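All protein chains but one are shown in place.
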Amino acid sequence: MKALVYRGPGKKQLEDMPKPTLRDATDAVVRVTKTTICGTDLHILKGDVATVTSGRILGHEGIGVIEEVGVAVSRFKKGDRVVISCITACAKCDYCRRGMPSHCEQGGWILGNTIDGTQAEFVRIPFADTSFHLIPENADEDAMVMLSDILPTGYECGVLNGAVKPGDTVAIVGAGPVGLSALLTTQFFAAAKIIVIDLDDNRLAVAKQFGATAVINSTDGKAVETILAMTAGQGVDVAIEAVGVGATFDICQEIVGAGGHIANVGVHGQSVTLQLEKLWSRNITLTTRLVDAVTTPLLLKTVMAGKLRPAQLITHHFSLEEILNAYDTFGNAGREHALKVILNNE
Amino acid sequence: MKALVYRGPGKKQLEDMPKPTLRDATDAVVRVTKTTICGTDLHILKGDVATVTSGRILGHEGIGVIEEVGVAVSRFKKGDRVVISCITACAKCDYCRRGMPSHCEQGGWILGNTIDGTQAEFVRIPFADTSFHLIPENADEDAMVMLSDILPTGYECGVLNGAVKPGDTVAIVGAGPVGLSALLTTQFFAAAKIIVIDLDDNRLAVAKQFGATAVINSTDGKAVETILAMTAGQGVDVAIEAVGVGATFDICQEIVGAGGHIANVGVHGQSVTLQLEKLWSRNITLTTRLVDAVTTPLLLKTVMAGKLRPAQLITHHFSLEEILNAYDTFGNAGREHALKVILNNE
Amino acid sequence: MKALVYRGPGKKQLEDMPKPTLRDATDAVVRVTKTTICGTDLHILKGDVATVTSGRILGHEGIGVIEEVGVAVSRFKKGDRVVISCITACAKCDYCRRGMPSHCEQGGWILGNTIDGTQAEFVRIPFADTSFHLIPENADEDAMVMLSDILPTGYECGVLNGAVKPGDTVAIVGAGPVGLSALLTTQFFAAAKIIVIDLDDNRLAVAKQFGATAVINSTDGKAVETILAMTAGQGVDVAIEAVGVGATFDICQEIVGAGGHIANVGVHGQSVTLQLEKLWSRNITLTTRLVDAVTTPLLLKTVMAGKLRPAQLITHHFSLEEILNAYDTFGNAGREHALKVILNNE
Partner (left out) sequence: MKALVYRGPGKKQLEDMPKPTLRDATDAVVRVTKTTICGTDLHILKGDVATVTSGRILGHEGIGVIEEVGVAVSRFKKGDRVVISCITACAKCDYCRRGMPSHCEQGGWILGNTIDGTQAEFVRIPFADTSFHLIPENADEDAMVMLSDILPTGYECGVLNGAVKPGDTVAIVGAGPVGLSALLTTQFFAAAKIIVIDLDDNRLAVAKQFGATAVINSTDGKAVETILAMTAGQGVDVAIEAVGVGATFDICQEIVGAGGHIANVGVHGQSVTLQLEKLWSRNITLTTRLVDAVTTPLLLKTVMAGKLRPAQLITHHFSLEEILNAYDTFGNAGREHALKVILNNE
């Protein structure tokens, strides 16, 4: 089968790989019908993710049709159309039972990381019973792909951890796919003001369309003072960090109001400076989270109810055979005005 | 001044009454510019509310302009335009500090109950600093009247107590003003399905316009089976009782799913039968609440942000002099297709 | 093997039954070393539990040693000493994932109900991976038996659902094993006053020893007025109903303070009257719950840390062969001063 294979830092190839087969009784094999590329895949290609070794098929998102299930799989069967969760959950370990399968003892984020992933014609999924979501009749399949990772990430790490509530003023720093996912799901809670900050005017224009009540291009270094002016010096109720560098984290700690929340969503490669000399007395809550994808059933309901339209996040379509082009487009998101790309394999 | 005065069961008159004056240092006197009539006022007129005695000026909702403040009032001043909260809060007693001013030792629901109310040209408001909300520039004044009572009631007693969350299926039993307020504010939390049940097709049509995803006329006694069929026999996540009689409470206890919530909003005059022989093992939460009106600042923000449009609730306008007509209209809400009526005094 | 078999209302026998064998890949067979009798077993014997049919081996509590596991069991192995949970959890269905395995689609309370139970030399346990808890070295095995059902029931249905918090005044109505379990675990949260109400002076004396700060014998019908007097007329923060009849439920609704909680633990056979005409405005939360046994790992930690001494609940020991005597003792708990009895099979 065709698959996108990591061959060390900077190297990826569309290769012929053996079709995966069942290994454990709890496995399923899925024919991937749609997949996508994540910012994390770009990190891997830079060589930043030490757990990914040469020869690995990348990808941890997608939907497909079940080809075969192991004898211990009881909730899904051959032919079922499913969303593949980016988080594989054994459902039995302490972390899974605490609602934190991101840290599952045998699962977590393993797809396209420590086991072969979804950017391929087929993929083996461990713990199938608790790592899939059945796709309803009439669902928009492109939209379903957004449920694998990007939407639960924005919602869980940003909106839920940030404890957004009706009437709040929320700032989202970073208008890439994950920041925009936070923007879409922040609107679940009737936030009064949603301010999006980015360096890219195109992304800010998208943010406006997606429901931002104000946008700020922070190129001039004045985002903090602008936001403080917009909030009568009080700062925001919730600051969502959706980039993953020190500069954007700093904006968050400068604009968060007393009693407010900083929800970190960004993947950080370096330490940051935490201004505890100012913040110790400010009654702040700062959270971090690897997505648990435990809210996917809930998000699926809101999609089917028309309360959430994730297809908005999709800017480009390719066939799986064009995946190198797709990586090029996604890797130059600014130039290409790209958010999420869909790779079809049908 | 003119005022609507209760003269015993079944009797009310528009009378000339002395203009109120400051009594305590924490009082304010307000010129009422807009007021409205509440279902509770009708209860009072039936003689159902023992604390209300003959000679009382009715009304616990409205907006106005401050005429005069006591020496201990520091947050408001003459000339301020304010929403009058239906709940008077001393802010100092244990109940107030627990966020439950409905049970304030010196306040709570006293307006138009144990002290003279707002259906008059002027009203004295105790504990002014913590019983008013400043009206922003550009606010729609009719909408502001809905913040005195009806919106916080639907939101606090129904939506918050019912713990509505994204993706939920919510049933609201009763499509009068309070049920519709719950309907409007349920939408703060991206509920997937909102089913409204009533006996009146006109109100159900309004509910549809206000965002109900399904409506059921329960005249045929089949509401329970219809809802169970709509939910694959699982029942609803949240059932909001917004009427106050046994029959509607029964619907709620029959349709609530395992792990679900029943939020009672209705004012009940009689006991109900609780089917604990079925419910003891169903992991149900049942709540009651007299509105605390602690969310009014939050609701005000959502109104100003355009996330909530309470003026939808207003069907009729009268001048204060026409208040007897207004009572007639409101008291025959079905015939008149009435929801909330506004009484202007300007 | 020997087993206690239900033979219709009023009939039970110690019989020779076939030793259970593995049926599904997720099963285990356990040699039961200690079991006990639950108040629910007495209900079954009265014929009150329609799902239990003649020929059923009773019992849903106990500890044992694993004899054999199915091929899909990965977390336990032959020879492991385990606590058997009264709740069987598939860990995969929506209810399990919501933390509510009491309503598990394939499990829940099935042991000694719809499948054979633990009052036998051996028992088959479905979904073994998520229905056992490993017994630590050095654990008191009698104490471990209390973790199957009685302690999580008191803790989850009473204390957690009642939302007991430091400084609270808590009333527990009923000083049987489940009420006493609530009493022991209420002390996790530094309640200031814990009042226990019962008709039996012996049980009240036990309650005193277990940490009640006051006890009331309600035989004279004055429990309500006594408690109101003890709380300056305010009522209690939390009322835990641990009996399951209308009279005890009534005490709870009469003594709960404004803003308080009624946590129903008792198994009710009949409806009760809910005084909504008083309670609608009292900001009350009433909960019901079939134990989910999701807190057993936490309780196990507190037992091992010496914060909870459940062996206090055990008054009598028998061998499994003496189980009819044990039922007699437990069934006449008042006369025998019995709380929990241990049945040894070693």
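For clarity, chains are labelled A, B and C in written order, and residue numbers in each chain start from 1.
The rule we apply is simple: contacts are C-beta pairs under 8 Å (C-beta built on N, C-alpha and C of every residue); 3 or more make two chains touch, one makes a residue touch a chain.
These figures come from a predicted structure and were not determined experimentally.
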{"item": "From A:L286, A:L299 or A:V341, residue that would touch the chain that is not displayed", "value": "A:L286"}
{"item": "Absent-chain interface as seen on chain A, which is shown", "value": "95, 98, 100, 102-103, 244, 249, 258-259, 264, 266-277, 279-290, 292"}
{"item": "Chain C, residues in touch with the chain not shown (by the definition above)", "value": "165-167, 187-190, 192-193, 213, 297-302, 304-305, 307-308"}
{"item": "Chain not shown, touching residues in chain B", "value": "25-26, 71-72, 74-75, 91-94, 96-97, 99, 129-130, 294, 297"}
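Here, only the chains that are shown with their structure count from here on.
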{"item": "Pair of chains with maximal C-beta contact number", "value": "B-C"}
{"item": "CA centroid of chain A to CA centroid of chain B, Å", "value": "41"}
{"item": "For chain A paired with chain C, centre-to-centre distance based on mean C-alpha positions, whole Å", "value": "42"}
{"item": "Residues of chain B touching at least two other chains", "value": "none"}
